[in-house]
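So that we are looking at the same thing, I have put the structure below in structure tokens.
With one protein chain held back, the other chains of the complex are shown just where they sit.
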Amino acid sequence: MLRTGLLVSLVAAGIGLAGTAHAQQKTVYMPAILELSGAGAVSGTNFRDGMLMAIDEINKAGGILGHKIETPVLDTQSDAGTSRAQLQKVLDNNPYVVFGPVFSGSVLVTQLMTLKAEIPEIVGGEAAAITQKNNAYVFRTSFGQQFSMPKIANYIHDSIKAKSVAVVWVNNDFGKGGRDNFTKEMKDRGINIAADISTEVGQADFSADVVKLKGANADAVFVYLNEEESARFLKEAKKQGIKAPLIGETTLLGQKVIDLAGGAAEGVQGHVGLTVDAPIKAVQDFAAKFKQRFNYVCDHNGIKGYTGVYFVKYVTEKIGKFDSKAFAEKAHGITITPKDEPGILMEAMWDKNGDIDRESFLGEVVDGKQKIVKTLPMLSKK
Amino acid sequence: MASFIQLLVSGLATGAIYALIAIGFTLLWQTSQTINFAQGEFVMLPAFFVLAAMNVGAPYWLAALIGIALSVVVLGVLFKAVIVDPMMRHGVLPLVITTIALSLFLKESVKDFYSSQAQPFPAPVAPRDLHFLGAVVSLQSVVVLAVAVLTVVALHLLLNKTRLGRCMQATAQNPTVARILGIPVGRMVLYTFLINGALVAIASLLISPIYLAKFTNGEALGMAAFIAAIIGGFNQVRGAILGGLILGVLDNLSAAYLSSQYRGAFPLVILIAVILFRPQGLLGRVEERAV
Amino acid sequence: MRRLGPSALAIAGVVAIGLPFLLKPFGVYLISMWAVLTIAAIGLNLTLGYAGQVSMAQGAFVGIGAYTVALLTAAGWPFFVAFILGGALCFVIGWLLGYPALRVQHHYLAFVTLAFNTLVFLVLRNEEWLTRGSYGIAGTDRPSLFGFSTDNARAFYFVCLAILVLLSAATWWMMRSPWGRAFVALRENPIRALSLGLDTRRYTLMAFALGSTLGGLAGGLYAPLVQFIEPGSFSLNMSFNLLLMVIVGGSGRFFGPFVGALIAVLLPEWMRIAEGYYLIVYAMLVMVLMVFCPTGVLGLFEKAFRPKKAPPPAPATLKAEVTR
Partner (left out) sequence: MTAVLEVNNLSKRFGGIVAVDNVSFTVNDGDILGIIGPNGSGKSTLFNCVLGQLLPSDGTVRIDGQESTGMRPCDLNRLGVSRTFQLLQVFPQLSVRDNLILAGQEHQGSMTSRLFGRPDAGLGDAADQMIEFFRLSHLAEEQAGMLSYGQQKLLDAAMAFMAGPRLVLLDEPAGGVNLTMLGLLRERLQAYHAERKATFVVIEHQMEFVMALCTRVLVLAEGRIIAEGAPEEVRRNPAVIEAYLGH
């Protein structure tokens, strides 16, 4: 009796507590579901901090349509099941839009639910599949892999003129997705994959992988790893004297990797989708403010979070009301320029699938700094 | 051939680190039946002690000493007094749960109170590469290997050549008999925890320059040390060293010559084979305990 | 205690049926997850708590069950057929995993099963032709029952609850039967059991197989509940979590898994009031709980209700002994 009664009240208390984050007067409820612990903690934390900056700025300036933004951030533990639970929790409180998650697997599970609830979801995931499901409520904040990989492929084909390429990738959904899209693009361009090397999350010793690379003797090496692993790989590649150019996508050329790798990142080249080192003043100012407030260098996820919030602000002001359905309709095909909304940092356009289009860059690491050598125009402006 | 030597040498350097961590793991098991699932986090943490000390202005050598001292106190004394002692008599499983919770606690604490970002960590030696039979080895790896070997030799001497060490071994092998012989068993157990605290701190200093200091570092390290300890012999210090080295080399060789996608599987298959056909480990002795 | 049993059970039943009508979909999802994880924990409690065979691979069986159901239903098989097949597959694999237990015991067995769990993860991730690899499988449909779709949260909760009730009743029956006695004998004194004519080999394998089957059946519900599975969901973390449920609830006690799963599902949610620090607080609470009641929550209750008697020795401790 006693035991059961106690349990019941505990259960009720637990679930009751979980549902208290109700929207109050003059606020708009836009919760975020992010990877704050587990494998995705770095990405999720960056995304969150970027969002926080934007929210504070907007709230200080009076909010959106006079409503203060209320954004509780819920941890998914980088796990799909927990993501689903947390999304359900915020859906129960009728959000206007939902931010996150970043992990593609978690996006795939949550986007089914936001579609059903007709709530726009501003995601950080980059897997191609996310926007290929005819879902009118999902919006990206960065390139999907189906857009970034052709850019890399063009670069390898046109600039490096490689006939064969080796690919080193991290064996999780992020790395696998990148590798699959990349391989497809290489085949389309008639470039031979000389070595296909899978590595583990948290891998420490890359000597075997670099030995294999040397054996493959490819004209170029495409590296698609997370930050620390990128740095460890670069150190090992330098040590064993890899001669072929090392090509990366965004992460490999990030300042964080450059710092962590010491001198080993010198000469690395590649495509940079979204970077705090972009030759754009607004972006660099943002990066400086971010560094000052959070005491670390922001990665592309920070920019995603920041611009994502401003995206919502701009679209909402265009429709003039908090209407989730109207938001989703309006946001498709919208173009936002920094002139209209400075917080968007760079001109951005969302297409009918929710994919984002922006300028991007080709870069190179010179003297311990990322140097942008070429700006690639938006796809829609070609 | 050059690439084989490269794999071998790199594998040995990585394996030496696994060995350092695995030794502490086996020591704790022997004296207190603690299967420490937080051992990886124990290696992750001291690097942050050092970084914190350097942030308040301590030079590297002083920060390193502070890191080791703190690690001995927190991961040695406190860990034993607060967690292991009250739980020891309740069997192994509750303690296993507790160390799993402890590993989550340490990870999350570092993430929330220090940073979720990977931190560069100062290296004790200059970043130079040495050439050796066609293979390239960083000076750092050589130092790691050397320190690991020295530590192990010192530990071996301590355990086998000193009275204290023999008392500790007696405690590990049969606490009841040791107590009858007048050995202060409690203190001997404490010493093994202190040694583990120091070992993980040394491992942390050695590997953080290569792996970078990050709160998730313990996950892969802890598992590697665990596998190394079992392959080598769960109840022998020498076995842990052999296990560590085998694991480091095996990982490289299997990734290079067999399958990189299944690189993680080979050590596990060997682990299962060792347990089933030589449960005392490659160098371990048969465990004999009165029922 | 014993006299309170039926009324407590009746109240629990009323609560289990009434609760989803009071809760929002999030709450319903949580208690559905509780029901699913309880099934897996009952399985582990059978293997570990009753029969004393330390298994750290229960998460892998949840994964095998989940993948079986996700893949077969995606290929057009009816849910309940896939569900049963998932359980059957786990029975076979669990039986095979039991063989090491005939050679080694306790911590060595824990290590073997732990390695097995990681191997299963690697296979799920690498064999893309079969499992779709690290992309995972999204959108497993919830079953239809007699023409009624159970797609909504509440309906599916009742599916989970019904299966939980069914399986726990079956487990209860088994634990009262000679098999239950044999499992306990296996844990407490395998040598003596052998000399009393117990075929310890067969019972050990059976304990593994049945525990794994329950894990697989739980997985069969996990896939349509979450509607997304990936190899990472069934790594060691899941096994550790299930182990935690069994030990924290009270290993070798029938209602232990129910309480343990409740704690493992709800405690982190309650702790979210600590915001960013909630996992720290959660980890601390687990440690405190273990330090103060190593026999689990139910062990604590027993102590409170029967203060006079010395508690019986904790089950599933490590004793070095070898059975033939």
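As written, the chain order gives the labels A, B and C, with residue 1 at the start of each chain.
To be clear about the criterion, a contact is a pair of C-beta atoms (placed from the backbone, for glycine too) under 8 Å apart; a residue touches a chain by one contact, two chains touch by 3 or more.
Since we're looking at a predicted model, the values are computed, not measured.
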With touch as defined up top, name the shown chains that contact the chain not shown. C
Tell me which residue among C:Leu19, C:Val184 or C:Leu266 touches the hidden chain in the full complex. C:Val184
Which one, C:Leu198, C:Ile247 or C:Leu298, makes contact with the chain that was left out? C:Leu198
Please output the residues of chain C touching the missing chain, sorted low to high. 174, 176-179, 181-182, 184-185, 188-189, 191-200, 202, 252, 309-310, 312-313, 315, 324
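The definition used in the following text is that only the chains that are shown with their structure count from here on.
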Which of the two pairs, B-C or A-B, is linked by more C-beta contacts? B-C
How many angstrom lie between the CA centroids of chain A and chain B, rounded to a whole number? 35
Chain centre separation (chain B, chain C; CA means) in Å: 32
For chain A, write out the residues touching at least two other chains, lowest number first. 37, 39, 171
Give the residues of chain B that touch two or more other chains, as numbers and ranges in rising order. 108, 261, 264
Any idea which chain A residues touch chain B in the complex? 37, 39, 41-42, 45, 171, 197-200, 202-205, 207-209, 211-212, 214-215, 227-228, 231-232, 235, 239-241, 256, 259-260, 262-263, 295-297
Chain C to chain B touching residues, read off their complex: 48, 54, 100, 103-104, 106-108, 110-112, 115-116, 118-119, 122, 125-126, 240, 243-244, 247-248, 251, 276-277, 279-280, 282-284, 286-287, 290-291, 294-295, 314, 316-321
For chain A, which residues count as touching chain C in their complex? 1, 3-5, 7-8, 10-15, 17-19, 36-37, 39, 74-75, 77, 79-81, 84-85, 88-89, 91-92, 105, 108-109, 112, 127, 129, 171-173, 176-177
